[in-house]
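Not every chain is included here, but those present sit where they belong.
Residue numbering begins at 1 within each chain, and the chains themselves are lettered A and B in the order written.
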Amino acid sequence: MVGVALVPQLNEFGKAGAITTAENEFMYEKSIHILVMLLIGFGFLMVFVRKYGYSSITATYLIVALSIPLYMLIRPYLWGSASNLTIANISMLLFAEFAAASLLIAIGGILGRVNTSQYLLVGMLFTPVYALNEWLLFSGTLIPSGAFLDTAGSISIHAFGAYFSVDMISMLTTKKESEITIETSKRSNEFALLGSAALWVFWPSFCSALVSVDKIPLAAINTVLALCGATLATYVFSILIRGKVDVADIANASLAGGVAIGAVVANVEPGWSLLIGLVAGTISVVGYSKIQPRLQRLVGGIDTCGVHNLHGMPGVFGGLVALLLVASPMWQFAGVVVSVILSVLMGVIVGFIVSKLGRKETPYDDKDEFILPD
Amino acid sequence: MVGVALVPQLNEFGKAGAITTAENEFMYEKSIHILVMLLIGFGFLMVFVRKYGYSSITATYLIVALSIPLYMLIRPYLWGSASNLTIANISMLLFAEFAAASLLIAIGGILGRVNTSQYLLVGMLFTPVYALNEWLLFSGTLIPSGAFLDTAGSISIHAFGAYFSVDMISMLTTKKESEITIETSKRSNEFALLGSAALWVFWPSFCSALVSVDKIPLAAINTVLALCGATLATYVFSILIRGKVDVADIANASLAGGVAIGAVVANVEPGWSLLIGLVAGTISVVGYSKIQPRLQRLVGGIDTCGVHNLHGMPGVFGGLVALLLVASPMWQFAGVVVSVILSVLMGVIVGFIVSKLGRKETPYDDKDEFILPD
C-alpha cells in the first residue's frame, strides 16, 4: 500500500469491512451488472437520436467517470467516518453507481440541447444534491431510520432524477428547439433496443443490490416478473393507443416495471410484482403517447428521452405502492414529498445556471463537437 | 409481505428453500447470464433479417415476458406442491428461462411470416407442452429418475424447440413466402454477430446452471472447449463448402458446440468436449449449406433461422453421445424418442391452429405492424 493519502476519502473505501465473503461476492457481481446498465444500457438507449450517437455515448462515459469519484468524495462528509467505515467495502461502489444512474436519468430530459461539457456541469451540481436527498431519506436524521421504504430507489434514484430533469428542461429548451423533430433511424432505434435489453436483463441486480442475501432470490424473481408485466402491457397499449407499435414504447415502457418495483422489491410476493409491472407499463405507455405532449406544453420544454414517462410516474407509483406496506405511511409519504420538492427545486436552479453558459449550436447533432467520418 | 395471494403459484417461488448460499449465488448469477442470452443473444441473432429488426426484438421481449410467468404458473400442477417447495428458490427462474429459450428456438423457424401477436399464441400453446415433456423426462414418472442424461438440455430444450419448429413451418409457409429471398445487410448481420457473441460468452452459464457446485468448473471448461471446437470447424467447413465464408455460418454454427455438449457437460473430460464441438460445428455447417434446402423442400416450408441446423441436429447428436455414458442406453434413447415425437406432433398441431388465424401481410418486414422512421 502506498502510505500517502492522495485523496483521503477515496482511500478509505477499499478497506475490508465487517461483511461476509458471500455478501461481498453478491455485491461485486451486482456492481459490475450495474456498470453494464450505465454504460451500455443508458448509453445506447440514448443513441435513438439518429445524428447524436457519439454525443450520447460520450456523455454517458463522462457522467459515469465524473459522478462515481465525486459521490465517493462527498458521501463521508454527510454520513461521517463511522458510517464510512461500516461501508468500507464494495457497497460504496454500488452507492456511487446509483448516483450515476440518477444523474443519467436527469440528463435524459435535456439530451441533445446542451454541449457535452455542460453535462459535466450538471453532474457536478446534481451529485451533491442527490447525495443530500439520499442522506435525508435514509440516514435517520430527518426520517426515522428504516421508516422510508425504497429498497431499489423508485423514489430516491428514478423519480429524483426524473423530476430534476423535468424542471431543467423548462430552462433548457428554446422555441426553435421545441419545433425541431428529433430524428431517428432503424439503426439508431436498434441500438436503443440493445441498450434497453441490457437494462432489462441486468435490472434484477439493480433491484437486489442492497437486499440481504436471503431475500435476493425473492427480489430477483419479483424484478423479472415486474419487467414481464410491463413488457406485455406495453405491447398491448402501444397497439391500442397508436394503432401500430412504436418501438420506442417497447424500448422504454417495458422497463417501467423495474422502476416501479424498486421500492417494494423485497416486500411483496411475486404475484403482486407481475401486477405492479402491468400497471407501471400501462402508465408509461400512456405517458409516452398521451401525457408527454401536454407536459411539454405545460413546462415549456422538450423531454428528449421521455424520462418522466419511464422514471418519473412509474417511480412515484412505486413509492406510493409502498404506502400500503410500511408501518407508518406518513413517513413514506413525507419521503416522496421531500424527494420531489428537492429535485424540482434544484432542477430549476441547475437548469437556470446551465442555461446562462451558452447553448449547443446544432441541436440533436454530433457535428458541432465531434470529428465525423465523411 | 402482502398477505393476499394474488396468483398463488407465483407467490410460492420467492421463499427460501433448503439450498446453500453458495448454490443460490451461482444460480443467481446464471439466471442473469441466461437472461442476457435470451434478450440480447437470441433477440439480436434474429435481427439478421434486414427489414425485420423491430419485430425480431419485440417478439423476443414478448416471448420472454409471456413464457417466464406462464411456466411458473404451470410447473406446480405437474410437479406438485412438494416439488414446488423444494425448488422454492431461484432455480424456478432458471427453469422458466429454459422454457423461454426453447420457445425462442421454436419461433426461429417461422420468424417473419406470422404477426407479432401470433408469436404470443405460439408461446401460450408451446409452454405447457414443453413443461409436460420436461416432466416426462425428469420427474421419474415415465423414465426412472436420473436415467435420462440431459444436463443442459441438448434434447429437452434445443432439439425439442427445433423439431417443434420444423413442423410448424410446414403449416406456416405459403408458396409466395417460400419464393421470397430473405434480405440481409451489413448492419443486420453485424447485429446478428453481436447476438451470437452474447450467446457464445454466456453459454457456460447455460450449461452449468443446474450442475452441482463442485462440477461447475468442469462444466464451464467443457462448454468453452466445445464452443472453441465448433468455431474452428465452422470456419474451415464454411470455406471448404462455399469457397468464401458465410458470416451466418460463423454466427450460428459456432454455437453448435454449446448445443451438443449440453447433455453430457458434467460427464466428460475436456478433451472430449473439444472433439464434440468440432463434430457439432461440422454437422451444423453442413446443415446450413447442404441439408437445409433439401429439408425445406421435404417439409414444404422455410426455416428462417435454420434452427434445425443449430439446435435440431446438434441437439440430437448431443443426446445420442450420452448413450455412451449412461447406465441404461435404452432409457436415454427412449427420452430422445419421446421428445422428438412430442415436439413433432405438437408442432404440427400448433402450426395448424396458428395458420388458421391469418397471416402477415408483408413477410420479413416490420412495416405492417410498426411505426417506422422516414
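Definition applied: contacts are C-beta pairs under 8 Å (C-beta built on N, C-alpha and C of every residue); 3 or more make two chains touch, one makes a residue touch a chain.
From a predicted model like this one, the values you see are computed outputs, not experimental measurements.
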{"item": "With 2 copies placed, total copies in this complex", "value": "3"}
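Assume only the chains that are shown with their structure count from here on.
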{"item": "Centre distance in Å when chain A and chain B are each reduced to the mean of their C-alpha atoms", "value": "33"}
{"item": "Of all residues in chain B, those that touch chain A in their complex", "value": "1-2, 5-8, 10-11, 13-16, 21-22, 24-25, 28-29, 31-32, 35-36, 38-40, 43-44, 47, 53-54, 57-58, 61-62, 64-66, 68-69, 72, 89-90, 92-93, 116, 187, 191, 194, 369-373"}
{"item": "Touch list for chain A against partner chain B, complex", "value": "22, 25-26, 29, 33, 50, 183-187, 189-190, 193-194, 197-198, 200-202, 204-205, 213-214, 216-218, 220-222, 224-225, 227-229, 231-232, 235, 242, 244-247, 250, 254, 267-272, 274-275, 324-325"}
